[in-house]
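Only one protein chain is missing from this complex, and each of the others stays in its spot.
Right, chain A next:
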Amino acid sequence: MTREDILEELKKVLAHYTPDKETLNSIGPETDFVNDLKINSANMVDIIIEAEERYDIEIDMDSAEKIHNIGSCVDVILEKINEKK
C-alpha cells in the first residue's frame, strides 16, 4: 500500500463529500479539507470512519486531531496500517 494508492482511494471517497469537484482533480498534500475542499468537521468524521472500515484500522482522537489536509490524512492512515503489521 503506497501513498499514491491511498490518495487515489481517498479521492473517490472525497467525491461524495466535496461540492468542489475541480479542486478535487488537482489535490496535493497541502490541500486543506475545510478551506479548499469545503468539507465540514461532521463530514470529516464520516471520512475517517470510511477509512477505518476500508483499511481495517482504528483512528483514535489524538490521530484524528492531526488530520487537516490531504497529506496529514494519508500520513495517519499509513501510520495505522503499519502499526497493524
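Here is the rule we go by: contacts are C-beta pairs under 8 Å (C-beta built on N, C-alpha and C of every residue); 3 or more make two chains touch, one makes a residue touch a chain; residues count from 1.
Quick note on the criterion: contacts and distances are computed from a predicted model.
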Name of the absent chain as recorded in UniProt (options "Peptide/nickel transport system permease protein", "ATP-binding cassette domain-containing protein", "3-hydroxyacyl-[acyl-carrier-protein] dehydratase" or "Sarcosine oxidase subunit beta"): "3-hydroxyacyl-[acyl-carrier-protein] dehydratase"
Contact partner of the left-out chain, one of A:M1, A:A15 or A:I49: A:I49
Residues from chain A at the interface with the omitted partner, ascending: 40-42, 44-45, 48-49, 61, 64
